[in-house]
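As you look at this complex, bear in mind that one protein chain is not there, while each of the others sits in place.
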Amino acid sequence: MIVIKCPSCHEDRHEEELEYGGEADVVRPTPPDGASDETWTDYLFMRTNTKGVHYEQWCCRAGCGQWFKVARHTVSHEVAEVIRYEDRFAYQKEGGE
Amino acid sequence: MRYSLSSLIRNGLTGNRGWPQAWRKAEPKDRYDAVVIGGGGHGLATAYYLAKEHGFNNVAIIEKGWIGGGNTGRNTTNVRSDYMFPESAALYDFSLRLYEDLGRDINFNIMLSQRGWMTLIHDHHQLDAARHKANWLTCNGVDGEIIDAREVARMMPLLNVDGNPRYPVMGAFLQKRGGTIRHDAVAWGYARAADRLGVDIIENCEVLGFEKTGGRIAAVDTSRGRIEAPVFGMAVAGHSTVIADMAGFKLPVTSRCLQAMVSEPLKPLLDHVVISPGTGVYINQTQKGELVMGGVLDLYHSYGQRGTYPTIEKVVTAAVEMFPAFAGMRLMRHWAGIVDIVPDSSPILGATPVGNLFINCGWGTGGFKAIPAGGYMLAHSMATGKAHPLIKEFGLDRFRSNRLVDEGAAAGIAH
Partner (left out) sequence: MSGRRLQTGGLVDRTKELRFTFNGKTMTGYAGDTVASALIANGVDIVARSFKYHRPRGFFGAGCEDPSAMLAVRDQYGFDAAIRAAEVYLTEGMDVRTSRGFPSAAFDLGVLIQPFARFIKAGFYYKTFKWPNWRWFEPVIKRTTGFGDIDPTASPRPAERVHARCGVLVIGGGAAGLSAADTLIDAGHDVLIVDEGRSLGGAALWSGQRMDDKDAAAWINARVERISGADNIRVLTDTVVTGAYEGNFFTLLQSISDDGGVRLLRHIKLKAEKVILATGAVERPLVFPGNDLPGVMLASAACRYIGQFGVAPMSCLAVFVNNDAGYRSAIAAHRAGIDVAAVIDVRDTPAQTLLDEMSAIRVPVMTGLEVAAAIGERHVRAVDVRPLAGGRTVRVACDGLAVSGGETPLVHLAAHRGMKPVYDPESASFVPSNLPDGWVGAGAVTGPLKLDEAVRSGDAAARLVVGEEDPTQAKSANPYNIQPHWRATTGDPAKMFVDHQHDVTVADIELAAREGYVSVEHLKRYTTLGMGTDQGRTSNINGLAILAGLTGREIVDVGTTTFRPPYTAVPMAAIAGNRVKTFYRAARYLPAHETHENAGAVFEDVGWMRPDWYRMNGEDREAAVATEMAAVRSAVGLFDGSPLGKIEVAGPDARAFVDRFYVSNIMTLKPGRIRYSVMLHEDGVIFDDGVVTCVDDNLFIVGPSSGNADTVAAWLERWRQTEWPGMRVAVAPVTSNWASIAIAGPKAREVLAALDPDFSISGDVFSHMSYRQGRIAGFDGRVSRVSFTGELQYEVNVPARHGKTLLTRLLNITQPMGGRLVGLEAWLRLRLEKGYLHVGADTNGRTTPLDIGMGGVAAKKPGDFIGKRSLALSYAQSENREQLVGLTVKAGALRVGGRILMDEVATPPCPTAGYVTSACYSPSLGYYVGLALIENGANRMGETIKIFDRGQVLAAEICRPGPFDPDNERLMA
């Protein structure tokens, strides 16, 4: 049972109150017309499916309705980092991006 | 030694001391003609068919843990072939037909029990869909029929049909050839049969990486040493992307946790396998008397072989809603497996961007029923370098053209 504190409404939310949204930071090619078939279908279908710390999206579905981002270990389910959607994960800041 | 009534009697009379090892505990050699990664049902079947159908006599299966320890030993043991798209129906029915002869083929009783797979029909929309399915299956050469609510009630007296269930029962779609199989027997039976044909089954052997030259794999590095081979196959459901990452290509696969559970054993009370699209839950009763139940996937991507509790509650609650008398039974054990979820709920079979590595993955929640076909097809790809005609629509390349085989509706449960 994963419990995450929503970074928008600051409430502890159990997984039943949340919606899982898959991998975070999958970039939609813009403009789509300019993307090659491979780039576009990578965006559509290919995911890292990380075993380990996975960067992903969740929504405070039963609460404030805001989407946010979480770094979670996909074996232990330990939540290492929770940030607002517009923020960057620590590893991204370190990378200087 | 062949397994038979006479060998049972002969050995029984001599203290059961004459039974040989079901499969050898092989030490890895430096080089094989083919290496199969993954000692689950699909991998074991692959090696068996490589030896039997293609004459390979120098094959290794490498398995991280113990054979059959992944989804092969963690599923709800259901088999059926009531899929919609012709390519799916052909593939799954090929699998069921192999299963129908498998016990005799590999001389191991897999306890195939074709007790009938029943998908309940709750409303007119589902009835229309079931009618379409019945016609389509007939055109595909697969059995399937619609039965009415009275027949459903007769076949499953404990199912709540008349007592104001939350989802009314208008009838059911029945595939009589569907049913259950003893899951471990499939792994052990294929292992024993493959071993007899010279296949080395190497347990406790984890893949650590690949040695690549010119877009091909020269050797696999394992926890038990380096192994060379001209051709490799992978059947590692749950960890497909982990191996693909090592080999250097991408897959449209996410790993999700699928749970199953059993009740304490009681006397026979449910003869068939039943699934309700309303509750998303499927139930059968084992020979031992336990109810085996399963339902929806856990909500998020996971490699932890421990499920989350809300799913357990959903499944058990649904079982009680469908069969009120089950309220008096007890949940004894629950467990989880990690399955490959693919956007169109159809498998990925055949070639990969790595020239001599072939793949079998993406079976979603339905891999157990596909073991014989999955193994047969991977063996074919490895032996011939070509896709068997039955899998030409299931290549990894379909995600580039977007020609998906959307079996979401036939997969049985919501993805």
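Labels A and B are assigned to the chains in the order they are written; within every chain, residues are numbered from 1.
We adopt the following convention: a contact is a pair of C-beta atoms (placed from the backbone, for glycine too) under 8 Å apart; a residue touches a chain by one contact, two chains touch by 3 or more.
Remember, it's a predicted structure, so these values are computed and weren't measured experimentally.
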| item | value |
| --- | --- |
| Residue among B:218, B:242 or B:312 that touches the chain left out of view | B:312 |
| Residue among B:28, B:43, B:73 or B:337 touching the omitted chain | B:73 |
| Residues of chain B (touch criterion as defined above) contacting the omitted chain | 3-5, 7-9, 12-13, 15-17, 19-25, 65-66, 68-69, 73, 86, 103-104, 107-115, 122-125, 128-136, 138-141, 157-158, 164-168, 179, 182, 184-185, 188-189, 203, 263-269, 279, 285, 287-289, 304, 306, 308-309, 312-313, 316-321, 324-335, 343-344, 398, 400-404, 406, 408-409 |
| Residue numbers in chain A that touch the chain omitted from display | 1-3, 21, 28-29, 31-33, 35, 37, 40-41, 43-44, 57, 59, 65-67, 76-77, 85-86 |
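One rule holds in what follows: only the chains that are shown with their structure count from here on.
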| item | value |
| --- | --- |
| For chain A paired with chain B, centre-to-centre distance based on mean C-alpha positions, whole Å | 31 |
| Chain B - residues contacting chain A, complex | 239, 241-242, 250-255, 299-304, 308-310, 343, 399-400, 402 |
| Contacting residues of chain A [partner chain B, same complex] | 1-2, 15-16, 19-20, 22-23, 37-38, 41-42, 44-49, 51, 54, 56, 74-77 |
